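The block underneath contains the structure these notes are about, expressed in structure tokens.
Omission of a single protein chain aside, the complex is shown with its protein chains in their original locations.
For clarity, chains are labelled A, B, C, D and E in written order, and residue numbers in each chain start from 1.
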Amino acid sequence: MLIAVTSLTLIATCLGLILGIAARRFHVEPPELVSELEAMLPGSQCGQCGFPGCNGAAEALADGLAPVTLCPPGGPALALALADKLGVQVELGAMGEREPTIAAVREDICIGCTKCFKECPTDAIHGAMKQMHSVMKEACTGCGKCAEICPTEAVTLVPVAATLGNWRWREPAFA
Amino acid sequence: MIGNHSLERLRPTIPFQAAMLALTVMLASAALGLADRATRQPIADAVAADTRTSLAQVLPTDSYDNDPTDDVIDARDGDVPVAVHVARKGGVPTAVVIATRARGYGGEIGLVVGISRGERVLGVRITRHAETPGLGDKIEIAKSDWVTSFAGRHLADPEPAKWAVRKDGGAFDQFAGATITPRAVVAAVKRSLELYRREHATWFALRKPS
Amino acid sequence: MSEVLILLLSTALVNNVVLVKFLGLCPFLGVSRKLDAAIGMGLATTFVLTLASAASWMLEQWLLEPFGLGYLRIVSFILVIAAAVQFVELAMRKFSPELHQVLGIYLPLITTNCAVLGVALLNVQQGSDFLHALLYGLGSAAGFTLVMAMFAGVRERLELAAVPASFSGAPIALITAGLLSLAFMGFSGLRLD
Amino acid sequence: MGFRDLIADFKLQWGVHPDGHKSLTSERPIESMPLPERLVLPLAQHIGAPARPVVAPGERVLRGQRLAEPVGMVSSAVHAPTSGRIADIGDYPVPHPSGLAAAALVLLPDGLDEPVAFEPCEDPHSLEADEIARRVAAGGVVGLGGATFPAAVKLGLGKRNPVHTLLLNGGECEPYLSCDDRTMRERPQAVVDGARLMARALGAQAVVIGIERNKPAAIAAVQLAASGHPEVSVRALPVRYPMGSEKQLVAYLTGVEVPAGGLSAEVGVVVHNVGTAAEVSRVLRTGEPLTHRALTVSGAAISRPANLRVAIGTSVADIIAHCGGVRRDVARYVMGGPMMGMLLPGTDVPVVKGSSGVLSLTSEEAGGGSASACIRCARCAGVCPIGLQPFEMAARIRAGRAEAAVDLGLKDCIGCGSCAYTCPAKIPLSHYFSYAKGSLAAAERSRLKNESIKKLTAARSERLAREAREKAEAAARRKAEREAAKRRAAEAAAGEAAEERREVPQVSA
Amino acid sequence: MSDYRKILRDGLWDNNMIAGQLLAMCPAMAVTASATNGLGMGLATTAVLVASNTLVSSVRHLVPSAVRIPIFIVLIASLVTLVDLSLNAWLHELYKVLGLFIALIVVNCGILGRAESFASKSKLAHSAVDGLAMGIGFTLMMVAIGAVREVLGSGTLFAQASLLLGPAFAFLELKLFDGGALLMVLPPGGFLVLGGLLAAKRALEAGRQRRGVVVAQSA
Partner (left out) sequence: MTTPVHAPHAHDGGSVGRVMRLVMLALLPVTLWGFYLFGWPAIWLWLITVGSAMLFELVCLRVSGRGGPTILRDGSAALAGWLLALTLPPWSPWWIAVIGSFVAICIAKHAYGGLGQNPFNPAMVARVALLISFPLEMTQWVAPAPLFSGTGPDAIEALERLLFSSPIPDALTSATLLGHVKTEASRGVDLLASVPSFGAAAADGIGRHAGSIGETGSWLILAGGLFLISRRVIGWHVPVAVLAGLCVPAMLAHGLDPAHHLSARHHLFAGAAMLGAFFIATDLVTSPATVTGRLLYGLAIGFLSWVIRSFAGFPEGFAFAVLLMNACVPIIDRFTRPRIYGHGATDGRAA
């Protein structure tokens, strides 16, 4: 009995010491995953992911609470990059191959209130007070904030026009 | 008790960690030591009771007045170690129970063979086995009464060549789809009878060291 | 030499720890989605298993057996195993973060990988000598790694298969494990001597 | 067929043997098709940037006049096939699987066929290499083998890499097509001449003309034409698809593989189509640009299969009408060959420089039927000329993992369609690969866009911060102003205030 | 209160040790050749689980993280040894049925998993209830697997239940038919049956979800 208690206690003490020292010796800082993830996100803070901006999205991603396909502006490319970073599999199907859209301003209705101009996270809308506003195709992410805020519903989201340049084969239908 | 605050400070230190582990192990081993002490006797009793029950199954109740569990001789059957329990009535050996082993399909089969002074099988029971459920486990009395087919047999009944399963031209049934297990049991019973014939004189000559 | 080989083969194939002895199933199912991870896990387990076999043999021979402390067997074995695993984990995190990321939460679970304690206990039960204990650990670990790799290979392929929704993931993995174990039954009764 | 060829043939593992259907047209000489009433000339008939129009709607143009000029390094000019009036410059249906319209010039011929003044060359073999390339470029010549790479750009490759051999591709391994065959039989001198000129431009010492063994007459004709030129040799090729693919041709004829993602020039070889060679010879000798091409009109549904020389811009409908229309139900109109050609959404599209055939296929010819699951027979892998495993790639693409398919060599796929042709499960394998390549390109575009968006967002936050700062400053300024005004109001008269207010900014700044 | 409801739901269904987390697979495969064995193992495991969760939760503030796993596992191992010794001494018949499997409880990774992921972070009462819920969920799955394997494999149900639970439970023992597919009581059968059960669980949930959607739409 005594032997049992002492010998095991002795072993445990040694192991405890070794582990304690090892824990200290081999200590590594946890990687700044959240900030790295945030840096990968578009940073347009558009909220389409359902989180309060990219930071929230990054935290949710780091905690595994959100799928890597969460960010529509980022598109499949971002999803793949995130999946790679987090070491998970992506179901790109989940991105739903959403038709990409961009904002378009209807000249006849736009009153030039500049609300959309102020709202746009990427400065894709140009225009001045009381003047027709217009959308820069290259900068618009199709987030729809402008359409939401426009008092006259002059801004609508329209599918990006198909051209020979951006046309591509669709996935073959399969049984 | 240590205050929460000082605990926070202590926790990351190495000696504290080692001490905690040691403490846990100390308490655990102490608790187990006590438990071992408390259970040692009951366990021994339970095991003995077990043996007694299985011996009782292969010995007629009126054939002994000693405790064959304790009246045991360690012997060898070839390279198989066996335990020979001697049943006595009024100090006179009336029967033995040979606890032996056979090599079955799934591993070792433990069995007890009760043998009367007249070299007849009093009974056979399986004490442990790892045969396939549904196939080889029909040697258990709980599953089938196959083992009872040994009762009353002796080395001349059936004739020695027929001490085998039917498939091998013998007198004992095998189970459908499992020949290895019964073959092993039949062989072990036969070996026990032969061992008894060879050795019983020696065994009975040994006085039980009461 | 050939005896060593036979022992290794029979522990790895005939009495495969995972498929026949039913030990170490959780990592078998958990870390088998990717072939690389599975092989990594197999190697980590091999290391721990061999270490544990040796350590527990020493504990048994030099402490538990001589002093009749059989009731402390489980506690002492597991203590040593747990400490070894944790040490490996800490070291791995420092020296091979990639491997650490892949093996992730499963490293601590090697502690409770039944295979490790199971093999240590079986060694004691069989009364093996030191070399046999070591070989037994090694063979078991090789068997573990082998089936992990085969299973992971099949599972990688399943990721591409049109598995029906109610079967995809864990159910089909289990069925696959079942069929793998069915295949391994072919080795039952294998005698090389 | 020499011993070496025998060995080489035996070692060839890949490829398929589709029914050639060549006899439909191979004995029909190339006939000139009369000018249609309207020509539609797309600005992008080549790989690279679309050409820029240099004429205006309403303008009268002459045959051979340059209508659009090349833009940038890789581009090609467009010339008028005849004289007439430019009716419009706008979006018109072009041969493209999407059926989308793209920028094109519409030329209404006036029937006079009045040419511009050409600049013929008596002895092009005396021209400098650069001058040959310049004239080929000026002639708007692009590869006629299908890839429509501007021929002059390829002739410049000799500058960067030493090119030792020019290979002429007379494979014409696509079923039905026989226009290259006819060209070689009818204009062997032009083929050999063009090849020698291009070899000169490239600085190549040797010309090897590879012709599939199923065109014995072409082999004989070209051999005869080449007999006076020791640097030109003719080699017979085994009959299998896609023998005419550049990489396969290079490997077969030179024993060297073109490195992945690289150009054949990196191993000292440049490949041109035989038709391209014939056109180069004509362009250099007559000075007339590329405005017509030979093509095969075939398929079981066409009334009169033929080889035609047509003005580029002629509509498919006109060509079919010229060949007597169709005599059976047409399942698919295909431009090019059946293995790689594109399905035409309609017949109202023009023929372009790269069009080698117009096929009217019945449903029996087109094959098809619904796809079933892959049975992993690996036939597709067996026939792939690149050594890919199409079923593995397709499985990954279906699972949404195009990246994984890239690891298996998706980017090396030449899109030859052999795999889909032979797949018993009728899986549209090459469609999967086009789809995946498209997705990857789109992903790349979206990645680029993301990057620029990020910059824009950063710029915006900077702007917002700046504006906030300015606002705050302005507010502070106004506050100071107000206070100053108050102070002054208390002190002085109202009339002086206007002047002093202008000074305030200077004070606060 | 809803805390406890969630803990219970987790243990019994959503996050069931076997069906949800795929932990504790070894006993789930090795001991379930019959429903009775499954039940016995389940009960013994539940006992250890409740005790270990309680113990771990109560010492959680004292335990430094570097040695946390060794400490937890030593606690669990001691508990298991205690159970083992006591059963052997005082419930010997039961011990003979479960004997071999009890030592296995130590390395049942579900128990350490619970200690790590729940008990070491939660207060005492929650941990105890969690242990109970997890244990019951585990037991139910064990019985389910055992029952299916036993019925298909040997045509009986709860054979030898009276040995485990006492003669009063002899009524549970059913004999449905002779023979059966031996495969089911052998190693592969365990995997196949659990795979089938999980697929059934999936189908059930999917069906419920679909019905839920339909109801929501018609409402």
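Going forward, a contact is a pair of C-beta atoms (placed from the backbone, for glycine too) under 8 Å apart; a residue touches a chain by one contact, two chains touch by 3 or more.
Computed from a predicted model, the values in this text were never measured in an experiment.
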| item | value |
| --- | --- |
| Identified contact with the non-displayed chain, of C:8, C:43 or C:179 | C:179 |
| Residue among D:112, D:224 or D:373 that touches the chain left out of view | D:373 |
| Contacting the left-out chain in the complete assembly, out of B:58, B:121, B:135 or B:186 | B:135 |
| Residues of chain B in contact with the chain not shown | 105, 135, 167-168, 176-180, 183 |
| Touch list for chain C against the chain that is not drawn | 35, 149-151, 153-154, 156-158, 161-164, 167, 171-172, 175-176, 179-180, 182-192 |
| Residues of chain A (touch criterion as defined above) contacting the omitted chain | 169-170, 172-173, 175 |
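The rule is simple: only the chains that are shown with their structure count from here on.
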| item | value |
| --- | --- |
| Chains touching both chain C and chain E, listed by label | A, B |
| Pair joined by more contacting C-beta pairs (B-E or A-D) | A-D |
| Furthest chain, CA centroid comparison against chain B | D |
| Centre distance in Å when chain A and chain E are each reduced to the mean of their C-alpha atoms | 40 |
| Per-residue overlap in chain B, given as positions that touch at least 2 other chains | 17-18, 20-21, 24-25, 28-29, 32-33, 35-36 |
| Residues within chain A bordering two or more other chains | 4, 8, 11-12, 15-16, 19-20, 22-23, 89 |
| Inter-chain touch pairs (all) | A-B, A-C, A-D, A-E, B-C, B-E, C-D, C-E |
| Parts of chain A lying in touch with chain D, wherever the complex brings them together | 42-45, 73-78, 80-81, 89-93, 120-124, 138-139, 141, 162-164, 166-172, 174-175 |
| Chain C residues within the chain D interface of the complex | 159-160, 162 |
| Chain E residues touching chain A - in the complex, by the definition given at the top | 64-67, 70, 74 |
